[in-house]
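A single protein chain has been omitted; all remaining protein chains appear in their positions.
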Amino acid sequence: MNLHEYQSKMRFAKFGIPVPMGRVATTPQEAYEIARELGGTVVVKAQVLVGGRGKAGGVKLAHSPEEAEQIANQILGMEIKGLIVRRVLIDPAANIAGEIYLGVTNDRAAGKPVIMASSEGGVEIEQVAREKPEAIVREHIDPFLGLRDYQARNLASGINLPREHWKAFSRIATALYNCYTASDATLAEINPLVITAEGQLIALDGKMVIDDNALFRQPELAEMRDVEAEAKETIQARAAGLSYVKLDGQIGCMVNGAGLAMTTMDMTKLYGGDDVGPANFLDIGGGAQADKVATALRIILSDPNVKSVLFNIFGGITRCDEVARGILQALSEVPTTVPMVIRLNGTNAKEGREIIENARIPNLHSAETLTEAAQKAVAAAKGAL
Amino acid sequence: MNLHEYQSKMRFAKFGIPVPMGRVATTPQEAYEIARELGGTVVVKAQVLVGGRGKAGGVKLAHSPEEAEQIANQILGMEIKGLIVRRVLIDPAANIAGEIYLGVTNDRAAGKPVIMASSEGGVEIEQVAREKPEAIVREHIDPFLGLRDYQARNLASGINLPREHWKAFSRIATALYNCYTASDATLAEINPLVITAEGQLIALDGKMVIDDNALFRQPELAEMRDVEAEAKETIQARAAGLSYVKLDGQIGCMVNGAGLAMTTMDMTKLYGGDDVGPANFLDIGGGAQADKVATALRIILSDPNVKSVLFNIFGGITRCDEVARGILQALSEVPTTVPMVIRLNGTNAKEGREIIENARIPNLHSAETLTEAAQKAVAAAKGAL
Amino acid sequence: MAILVDKNTRLLVQGITGREGSFHSEQMIAYGTNIVGGVTPGKGGEWILGKPVFDTVKSAVEATEANATIIYVNAAFAADALFEAIDAEIPLIVCITEGIPVQDMMKVYAYLQHSKSRLIGPNCPGLLTPNQAKVGIMPGYIAKPGNVGVVSKSGTLTYEVVYALTQAGLGQSTCIGIGGDPIIGTSFVDVLQMFEEDPETEKVVLIGEIGGRAEIEAAEYIRKHMTKPVAGFIAGRSAPEGTRMGHAGAIVEGGEGTAAEKIEALRAAGVRIADNPEQIPDLLR
Partner (left out) sequence: MAILVDKNTRLLVQGITGREGSFHSEQMIAYGTNIVGGVTPGKGGEWILGKPVFDTVKSAVEATEANATIIYVNAAFAADALFEAIDAEIPLIVCITEGIPVQDMMKVYAYLQHSKSRLIGPNCPGLLTPNQAKVGIMPGYIAKPGNVGVVSKSGTLTYEVVYALTQAGLGQSTCIGIGGDPIIGTSFVDVLQMFEEDPETEKVVLIGEIGGRAEIEAAEYIRKHMTKPVAGFIAGRSAPEGTRMGHAGAIVEGGEGTAAEKIEALRAAGVRIADNPEQIPDLLR
């Protein structure tokens, strides 16, 4: 789960990282009030869960409360990469003398956290990683030991940070690491960490990604989820315990298991080409019950692009008869004329197939193999079944 | 540093361990008040930093506030193993159905903490260890992992604790371990942990020993030191950074280094027998300055048993000339007729010896070797030098 | 021979009295797996499916001499179950549990490095040596004995491939799902090495997916050390970059871990890559 900039910075502040004294506005009037309270020049920053908002015109300086109001008025409601801006952060403008990157994330290959710093702050770190990898210094962290002072010094020394900033940098690095572990984050990043003309270090922008698997023990963070920014289907899918990602093809897929779901998508593209392809990724998970299957089908059918539906179930924990019953239940509630292809295999596949056949639904076709199922679904989407 | 029972239990409570709701009294009148507030039967317990107070009559039941006052009056001021009782703890009497031992300490051989439990609670655990070692179950703790729930269950199962108490036991074990680490303790012990007739687990008696080396970061605990219970010399020695233990022989020893100090004591006994022997252990530590040496000498001479003084200094960090100057400084402030033998070796020994010789102090004798020094000090103590 | 599990496996089930644990224990027993007991805190002394239940892994190992354990414990308590199994020095730990927080797994992983245990998983279907032992949740009937070693990041996709092999008359030495989480105990490389050394395994199938660098490392290993033929499949060619596909492991990280990149590396190492998992039997002939 991604946090907004303002949420990440609130969290940083809680762990002792200096951040600008700004606040969030949802209306131009609020933006005016905040800018007036802060005084001086402010930055108005769109709060959207996507990169590149600067280039899209989502970050602007305002020299007066009036200008802040006017800019907020422009930015609020703006669409950036498909997302509507609903909040702006009004921060006092900083007097920037230098920009650093500082981030903690999981290194899956090493199996441990890694903290990275770069003197090339303010730009996308992925770009720095590609173009100038030597500009990023890394320290792996033993999860039992935590970030040690000498590691922070190794970073400070590695990015040639002037020595007068080492203590402040070290405190911020430690706080960031603590924030990362205590928040069950998979990423906690300050970019840029600026050195102000006054010689202070301050986190001007921040980003946190929280481990979805740990939200059960992070109720405070779980509440920060920006459901307004999500599609209705995404919210429904999460509530039902389904993994769902909308894509732009024409074949709706319902599969058990992420790997098999991706494979099924791959098959629709293999046999259907770019024109047809998968309309979504949808993993019903292990041991799916009929209710869950029905919800999944409703979500798939709510996409108007869907020209055919492909069910691919290889039963293990999941029982094919349960899935078959779920499909019938969903179809009784949401009748549809979209052609459907179903392939059941594994645990209770025979029973499942019987249930489907006995229901004699005209637009529901059976397939034996995944290949056959994918080919039929492509044909159906093209109106050729 | 040892904590009193009432201090240990206050600390336990802070970490969530259930303890009786008692309070400490320094006068019989206070004892009366506390007993009245608690109501019912109470236990009046002498607070002294020594074992065996029960046998010495330092723990008694009182069935009324009047009786509590009367017992407190008996116990306060009582001497137990040389220590005066200055405080009594008034606890409500518990309805005991079972007694458990539970303690955490450092296992130096394993280099890690060990938690121990026994169904034979209420008696000295050392005695159980000697007589019935199989009644004590142990779990070593990885200091990075902390005490895990399954380890607490291993203990509960190992002492055949009825299953209905496992959850409470597990919580208490975890709290005790947390208390131990957060307090920089070398021992945190509940004995007995009682099971009441009502089915509650409660820490009836407790003991904690805090690592002296960690007191710098445990200011709250450092303040708990009971200086009233300590000899004046002990307090002075600690303030000066000296390690001092009073013994009952006649030869005062001043040595640098604990091992050499013990060896020097051993030599006085080897040559002087039980009659003469060491009057104290005193380690002036490494790099001792003249001031510190003077304080050490004053402490040694304050013991009326001291018949002679033996200085044994093997300079390493410590410089013999510094020590020599310290001795002269002390003698100028505290003139004495007690015969003294001094042996200087190692760093700046020559300079040190010259300083001593030039001072021409009649009762100050030199020695070349440790053997010679010990023999001379014994002779001096016997009036034969 | 096979690898990791066989007739000599003496299996413990952590979480045996839970819904999933008891369901799959029954299946494993039916398959012929030698389950020697289970662990459920607070239920020690009870019996389930004819097997004794213990309060702690330590006491279970003492009583049963188990040499493997499988974990069906809820994600919130899974790390504790893992530490317990590691502390009891069980040589093989298989963790089925899905959704373990990654911060927990990083600690488990660090602890594991200096232990006497090997971990398979978490979030994996476990492993199966046909007609000898099923340790996990794979449907038993899809497999048959033979000499193809199968290793996979995925669950149901593995069944798909194993089923296709069996249908084509190609039996398996051992089938292993290593799990698709960001932190797992046993990597592709570890398993490839075991298959390379196993005299009963003649051919190997590797099933990967987008995300991470495990398949790239596998390619490297295959190029340098494998003498046995390897066929493979990589799921996720149609996944758009930067989109999460269920598995945490399936995030495309900064240009790394695309299907195309992995397929290229594996092909360069001599692995035959299928476009369709049902083609794999053909590639092995």
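Think of it as A, B and C in the order they're written, each chain with its own count starting at 1.
Here is the rule we go by: contacts are C-beta pairs under 8 Å (C-beta built on N, C-alpha and C of every residue); 3 or more make two chains touch, one makes a residue touch a chain.
Worth saying up front: this structure is predicted, and the values here are computed from it rather than measured.
Visitor: Who touches the missing chain here, A:Arg153, A:Arg298 or A:Lys382?
Guide: The single option touching the absent chain is A:Arg153.
Visitor: Could you tell me which of B:Lys55, B:Arg108 or B:Arg360 touches the chain that is not displayed?
Guide: The missing chain is touched by B:Arg108.
Visitor: Tell me which residue among B:Pro192, B:Gly277 or B:Pro339 touches the hidden chain in the full complex.
Guide: Result: among the candidates, B:Gly277 touches the missing chain.
Visitor: Decide which residue listed in B:Gly103, B:Gly257, B:Pro339 or B:Gly352 touches the omitted chain of the complex.
Guide: Residue touching the chain left out of view: B:Gly257.
Visitor: Taking the full complex into account, what residues of chain B touch the chain not shown?
Guide: 106, 108-109, 111-113, 126, 129-130, 142-144, 181, 184, 186, 211-214, 216-217, 243, 245, 247, 255-263, 265-270, 277-278, 281, 283, 286-287, 314-318, 345-347, 369-371
Visitor: Across the whole complex, list the residues on chain C that are touched by the chain not included here.
Guide: Spelled out for chain C, the touching residues are 113-114.
Visitor: By the contact criterion defined above, which parts of chain A meet the unshown chain? Give residue numbers in ascending order.
Guide: 142, 145, 148-151, 153-154, 157, 163, 166
Please note the rule applied: only the chains that are shown with their structure count from here on.
Visitor: Quick check: what residues of chain A touch more than one other chain, meaning two or more?
Guide: 144
Visitor: Mind pulling the chain C residues that touch 2 or more other chains?
Guide: Correct list: 107, 111.
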